[in-house]
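Report on the structure given below.
Note that one protein chain is taken out, while the other chains of the complex remain in position.
== chain A ==
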Amino acid sequence: MGNTPSSHKISAQDKAILDMKNQRDKLHQYQKRITVLTDREKAIAKEMLAKGNKQGALLALRRKKYQESLLSRTDSQLEQLEKLASSVEFALVQKDIVFGLQQGTKVLQEIHKEMGGLEHVEKLMGETADAIAYQKEVSEMLGGRISNQDEDEVEDELEAMEAELSSVPLPDVPAAELPTKMGVEAAKEEREEQGVRMLA
């Protein structure tokens, strides 16, 4: 071909598809040619009829009819070729999909193998649960020790606060005289009498 070598390969399938498509193109070109011929025969028939040559016109129309029958025959052949080419192309796509699925399955199996199977995973889960429980115990122990230490610190802080408060000056004792005991009792009796009156 004279083209620069490419890393992409042209497969046997590609060549087969090209052959089919070339055949299709040939049919297309053939149809174009026949269409031109039928148009020409029609024009000849009109011309002959205008000249009064009915026999010549009839002959031209017969030729046109034959060309049209060829055209319809090539139509069905063309359809078959198109379908075949499409089927081959779709089959190639399917082949790629199957290959992709195979690769995916292979990778998945490799990963499962690396994981060591279900038993290994089960054992690992058990070990993980044990490790978590152990870690919890350790955390609780450490948590207890820390809270005792915190308690001491809190008490120290409270003492410091109390000391701080004791240095604050207290308010003066009130100078007003407090009521006598007699006065308090008299007031109490008066309240009781009022209550009795209200009930009556």
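Heads up, the rule we're going with is that contacts are C-beta pairs under 8 Å (C-beta built on N, C-alpha and C of every residue); 3 or more make two chains touch, one makes a residue touch a chain; residues count from 1.
FYI, contacts and distances are computed from a predicted model.
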The complex's invisible chain, by UniProt name, from "Vacuolar protein-sorting-associated protein 25", "Symplekin/Pta1 N-terminal domain-containing protein", "Phospholysine phosphohistidine inorganic pyrophosphate phosphatase" or "small monomeric GTPase": "Vacuolar protein-sorting-associated protein 25"
Positions on chain A contacted by the hidden chain, ascending: 1, 3-4, 6-8, 10, 14-15, 17-18, 21-22, 25, 28-29, 89
